[in-house]
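As you look at this complex, bear in mind that one protein chain is not there, while each of the others sits in place.
Each chain gets a letter, A, B and C, in the order it is written, and its residues are counted from 1.
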Amino acid sequence: MDFNDTPAEAEFRAEVRTWLKANVPHRDKAAESEAELIRRAKSWQAKKADAGWACLHWQKEYGGRSASPIESVIWQQEESKYDVPAGIFAIGQGMCGPTMATYATEEQKQRYLPPMARGDEIWCQLFSEPAAGSDLAGLRTKAEKDGDDWIINGQKIWTSGAHYSDYGILVTRSDPTVPKHQGLTFFFVDMKSPGIEIKPIKQISGASNFNEVYFTDVRIPDAHRLGEVGDGWRVSITTLMNERLAVGSAGGPDFADIFRLAQNIEINDQPAIKDRAVRDRLATWYCETNGLKFTKFRTQSALSRGETPGPEASIAKIVSAKKLQDIGSFGMDLMELGGIMMDENVMLEDGMFQGAFLGAPGLRIAGGTDEILRNIIAERVLGLPQDIRADKGVSFNEIPTSR
Amino acid sequence: MDFNDTPAEAEFRAEVRTWLKANVPHRDKAAESEAELIRRAKSWQAKKADAGWACLHWQKEYGGRSASPIESVIWQQEESKYDVPAGIFAIGQGMCGPTMATYATEEQKQRYLPPMARGDEIWCQLFSEPAAGSDLAGLRTKAEKDGDDWIINGQKIWTSGAHYSDYGILVTRSDPTVPKHQGLTFFFVDMKSPGIEIKPIKQISGASNFNEVYFTDVRIPDAHRLGEVGDGWRVSITTLMNERLAVGSAGGPDFADIFRLAQNIEINDQPAIKDRAVRDRLATWYCETNGLKFTKFRTQSALSRGETPGPEASIAKIVSAKKLQDIGSFGMDLMELGGIMMDENVMLEDGMFQGAFLGAPGLRIAGGTDEILRNIIAERVLGLPQDIRADKGVSFNEIPTSR
Amino acid sequence: MNFEFSEEQNMLRDQARSFLADKCSLRNVREILDGDAPFDAEAWRGMIELGWTGTAIPEEYGGIGMGYLELCVIAEELGRSLAPTPFSSSVYLFAEAILTAGSEEQKKQYLPGIATGATIGTLAVFEGPHAPSPKNIKAKAANGLLSGEKMPVPDGDVADFAVVAANSDAGLSLYIVDLSDDSVTAQSIKTLDPTRSHAKINLSETPGELLGNEGDGWNILGQVFNAAAVLFAFEQVGGAQAALDMGKEYAMTRFAFGRPIATFQAIKHKLVDMYVATELARSNCYYGAWALDTHSTELPIAAATCRISATDAYHESSKENIQIHGGMGFTWEFDCHLFYRRSKLLSVNLGGEPRWKDMLISRLEQASA
Partner (left out) sequence: MNFEFSEEQNMLRDQARSFLADKCSLRNVREILDGDAPFDAEAWRGMIELGWTGTAIPEEYGGIGMGYLELCVIAEELGRSLAPTPFSSSVYLFAEAILTAGSEEQKKQYLPGIATGATIGTLAVFEGPHAPSPKNIKAKAANGLLSGEKMPVPDGDVADFAVVAANSDAGLSLYIVDLSDDSVTAQSIKTLDPTRSHAKINLSETPGELLGNEGDGWNILGQVFNAAAVLFAFEQVGGAQAALDMGKEYAMTRFAFGRPIATFQAIKHKLVDMYVATELARSNCYYGAWALDTHSTELPIAAATCRISATDAYHESSKENIQIHGGMGFTWEFDCHLFYRRSKLLSVNLGGEPRWKDMLISRLEQASA
């Protein structure tokens, strides 16, 4: 038991470090527009791709490196030490890519995967709908066959990056007369197609990280179908499995931040860190933070041995989203009424505690609610049976949707 | 808004106080056998009954006083100030009595209720079964008609006081071929009948407050049936409604006890009460304790106005059983390794914290688990819909009982 | 035993609720959230017309002298409706401070304006993001002139008068300050809850009129905070109940997997936990109301008790209401966040829960000594 790389891993890590040191672009900290961010992200991604550092575990012929999972992890560890643009390709490369790799034709893979890896084309995922969130298979966006095309009508929601994406993967209902999992069909779609309208959603944090996407008579060639007609659920599962692997811990203030705050703020005229009630809470958060960190190490050890980690990663999201919410809230409690100030000039720690308080509710929901993740862990990890299904075997159009 | 009695209530309370002061028997604190306890309880109950202080809200003709609900509360408040034997009649008078009052014939009421009120005859309740706890209606004790009698075979469990009871109320399955709620029939039974065998159940606290009761070809005359054949579920509901009213808060250490312990024990060489982490927890428990106390006052105000309180009383059990468990556990944490000692000569506070730790798990389960009580509050108080029922409309003998 | 509000008080509640539903719905709250106005002027005028600002102010000082139980009833409804008005600053804080420590003259001078709504008052204690104490309050008073920076001051940008906490040679003291004085600058600041206005106030040799004894400021603040804690606790319970109702309503109408999500135990039991917390808080609030109304010596304990439990209930209820709403719950468009924001504001506005818990135990220690 140690924290060390194997000799081969160490050698790989050294190579990564050398390349990163030589190639990470300088950046001045000034705030930038979204367009500028995208430009910068694309430029960095292209640079990586050209040197063979994009989508490491993808096959070389599709723009990857044919690297092992642990090599991917090592790359991520090293890259994350730098302030390089990240995130806008995550859904494409993390979820759309694997789906395309599994279900697209060889020609399509050659056409779409390399530009996806290089960041030349950005992809998004069009799954959730207003009436189909936790119950994704309850989606109703309609796909109707029209000659060699499909006509799509409906609405998707919670689509990150829809407005700057070139392509999207889309799951639709092609047959409402069969049970819900059986009537779905999966496509990829050109986001510039006529009939697609995109509206940003403002979150309670004030940010707009998501969109609503409306489809009005959008035409998709049948050749852009992934998987068989009616087999869209199985294709979606491929995507979602990859989502769960991609789900990391929440950003925002963590133990170190609340520890620092407690050292720097007073309660009853002494540093808050001297207050035993504060220490008690800090200790709990430290143990959780550490527990997640070492759980991740265990997962990486499994990768290192060539094993595939299970959906245990869901633990991280459940624990860290709640912790984030609690830390945000408690940080403000220590600041008392002054804690509500969100004025740049007077708030502490760049407002990270207020940000956590407003951002954490979204984290407890996006990518699977706390409740859905508990179901997943219960069923996939612990092997507990499913809940009774009211909609089992019922034709989709006969499933109750209101009272 | 005040804590005062109305003039009529005050007058009644004065009368109660006077009588109690004059009549409560002296008792030396020595531990006593169960037989002695029962003798003493019967004697006190008889004394009360003879003076018109038994089962106050029952009608006079059946041994009560025809008193109002608030008068009953006042009586209980005053009586509970004395160390008088209580408990052994609670199930009979609190649950069996009201059931008999609703479903027995006039003759039966005149025969059985007055001795029940006077404590001359003790009653128990035979409901739960090994495979029918939370799902009471899943019970399988069989009742088969044989001439004017019924023949009972099966097993009941969790029957308090079965071994010293004279009579019991019993719910059985008379028809397994219809859906589960429809095939039940309700009786009262002479506990001395041939074929009844009683075995005590030892709890983790070491006490044996409950029994298993086995029925082997026990004969009950049809005249002792309560309600129609197949209508036993409705009769049971009458009993259970009264159970929920009877459910009080848990005994054992409460805020005052952990507060005292924290004043008297040291942590890091200062009284634990000076430790902010301890204060934090104490404050939470004080607020819960107080919240329950004033919730009870609100219920009593409703009684005082003549209203019927709802199943809100379930709140008390959920909150106080958990609080008891936490307080017991935390008390031991303060005592550190010495907290595990259960030796009379060396344990603190008569071992009440250890007792709470061992007793609370039972309180979280008996009389409805935390989970069932939450369902009840959800459905009866908040008006939320029932869960999907896998066994709805299914004949009892076709309901799955294992995989 | 009569541990309920009276029929008259419940009638007042019904009136208040219907007025607020009409003039101060969540639509109105959103206008303040998204707009520039510091408060809802029309709703505020309506409350004044109904005499609410004078509810607990004695008639001799221009109030209608109904009492604190009535004020509690109104507070609960204000909390439920998230009313974006300076009511609490003017009535729970400023008026309470004057009633607690003011001379007869001061009461006559300042209370009628509050009661009739002609003036708005507030209380300026905090000086940035940390817990205030007699030691760390930097605002200074000398020769009746105050200097220092106070923030955030609730409704500091719209108030006419403030009671200001400042250190003089004799220790922490309170002063009544006319905020229209030229030496005062007030600047609105952005906060977590934009539906309630807060400001940064600068005093520079500003005239202040001593309130109560010099050096007695922390003690007086403690008393004012006890009364205010009960009133805010009713606002918190009102808000907690509204968030619970909202979550319940959504859970009963939102379908997933072919059934209302309210049929899933995860949601069902969550709603029960919200309900239980809210009921316990409500019962403790009744205790607080009784103590406040009867000027009971138990008020310090009752106030801490109801504040802690109402803070807990509102936090849980507003937080889990978002969770029940799923994706829609964390959108700006849905109203869930309005309760979540207000819940946090009310949990820190009289000092944070950790400090209140500490105070509760201190008071219980004193009581048991």
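The rule is simple: a contact is a pair of C-beta atoms (placed from the backbone, for glycine too) under 8 Å apart; a residue touches a chain by one contact, two chains touch by 3 or more.
Everything numeric in this text was worked out from a predicted model, so none of it was measured.
S.K.: From the touch rule at the top of the page, work out which displayed chains the omitted chain touches.
M.R.: The undisplayed chain, in the complete complex, is in contact with A, B, C.
S.K.: Pick from A:Glu32, A:Asp280 or A:Asp343: which residue touches the chain that isn't shown?
M.R.: Selected residue, touching the omitted chain: A:Asp280.
S.K.: From the list B:Ala8, B:Ala51, B:Ala90 or B:Ile204, which touches the chain that is not on show?
M.R.: In the full complex, the listed residue that touches the missing chain is B:Ile204.
S.K.: Hey, which subunit B residues sit against the chain that's not shown?
M.R.: 128, 130-131, 133-135, 138, 157-158, 201-204, 206, 265-269, 275, 277-278, 325, 329, 332-343, 346-348, 354, 357-358, 361-362, 364-366, 369-371, 374, 387, 389-391, 394, 399-403
S.K.: Mind pulling the subunit C residues that touch the left-out chain?
M.R.: For subunit C, the residues touching the absent chain are 264-266, 269.
S.K.: Using the touch rule from the top, list residues of subunit A that touch the missing partner.
M.R.: Output for subunit A: 1-6, 9, 70, 73, 259, 263, 273, 276, 279-280, 282-284, 286-288, 290-295, 297-298, 300-302, 304-305, 312, 315, 318-319, 371, 374-375, 377-378, 381-388.
Rule of thumb we're sticking to: only the chains that are shown with their structure count from here on.
S.K.: Among all chains, whose Cα centre is located farthest from the one for subunit B?
M.R.: The chain lying farthest from subunit B is A.
S.K.: Nearest whole angstrom, what separates the Cα centre of subunit B from the Cα centre of subunit C?
M.R.: Spacing between the chain centres: roughly 42 Å.
S.K.: If you average the CA atoms of subunit A and of subunit B, how far apart do the two points sit, in angstrom?
M.R.: 51
S.K.: Which subunit A residues sit where two or more other chains touch them?
M.R.: In subunit A, the residues touching two or more other chains are 275, 277-278, 390.
S.K.: Which residues belonging to subunit C are in contact with no fewer than two other chains?
M.R.: 252, 259-260, 264, 354, 357-358
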